[in-house]
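Working notes for the structure below.
Partial complex: the chains shown occupy the same locations as in the complete assembly.
Labels A and B are assigned to the chains in the order they are written; within every chain, residues are numbered from 1.
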Amino acid sequence: KSEEMAKLTQLIDNEVFRAYATYATIVLLKMMLMSLITAYFRITRKAFVNPEDTASFGKGESAKKYLRTDPDVERVRRGHLNDLENIVPFLGIGLLYALSGPELSTALLHFRIFTGARIAHTFAYLIPLPQPGRGLSWAVAYSVTISMAYKVLKMALYL
Amino acid sequence: KSEEMAKLTQLIDNEVFRAYATYATIVLLKMMLMSLITAYFRITRKAFVNPEDTASFGKGESAKKYLRTDPDVERVRRGHLNDLENIVPFLGIGLLYALSGPELSTALLHFRIFTGARIAHTFAYLIPLPQPGRGLSWAVAYSVTISMAYKVLKMALYL
């Protein structure tokens, strides 16, 4: 048993894999933060979607007026969905890329640019910055994922 | 070749990894169930979003009235999206956590509480239970993921 565990630990000891683990965790924590920001705006803007969430504001019509959409809440939700759409491919393709034996420096470059671009994307979405701020940060992270996908298919292609 | 396969099988023989595989699969099956529940409510409430889905109800105006939103359908869809937002981080961070060499008992505690909390969250959303039922179950699963992320970063940090 401890021999098997040792083999697993070797995976986490590999520097490329450790770099992937680090940046994947950071970018997932960033995505999870969107839930807290949504909750913050829902509470401060008093804009809810589930009737049971407004029960503490009273009954009937007085609570019903808080069942509404708010531009700030919707903006955070769009940023959250965009995270899902882009971070899910990074998680999957990035893991396979990390296992495909890339150079450590190249791998770090990919992971750092992706993570930086997605953090920039969140700021661009929430402030919001004028375009093409958000578009560019999106495109940079997207391109990094495509680059990793190319390497994975080059190394592993088995149709 | 069979030697390589043996090494892979060792991964699935590791108890922490088997526990991760089990709970990740259960929680993903639970998430997939949301698709069936959405379909069930769309059909029983006759509330569709794509014109081609209402073609069997006739043509023109008679079918058009079924292109509408329904509170029950929207509720299941919100639960499904909340699953995506929370189960994706669990999948990624949980995998890295399982590979970071945690104690089996600690790992099982994390996986079991997360899975139980997400199942409770689904019931709280669909029944629906009064708050803070849904909020608490969400927060418990969220905290478990944060705890695993902390362990991963402590073990693997490589920036």
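Everything that follows uses one rule, which is that a residue touches a chain if its C-beta (ideal position, glycine included) is under 8 Å from a C-beta of that chain, and two chains touch if they have at least 3 such contacts.
All values reported here derive from a predicted model rather than from experimental measurement.
Undergrad: With 2 copies present in place, identify the total for the complete complex.
TA: 3
FYI, only the chains that are shown with their structure count from here on.
Undergrad: Using the touch rule from the top, collect the residues of subunit B that touch subunit A in their complex.
TA: Spelled out, the residues of subunit B in touch with subunit A are 7, 10-11, 13-17, 75, 78, 81, 84-86, 88-89, 91-93, 95-96, 99-101, 128-131, 134, 142, 145-146, 149, 152-153, 155-159.
Undergrad: Which residues of subunit A touch subunit B once you look at their complex with the stated criterion?
TA: Residues of subunit A touching subunit B: 1, 4-5, 7-9, 11-12, 15, 17-19, 21-22, 24-25, 28-29, 31-32, 34-35, 49-50, 52-53, 55-56, 80-81, 84, 87-88, 91, 95.
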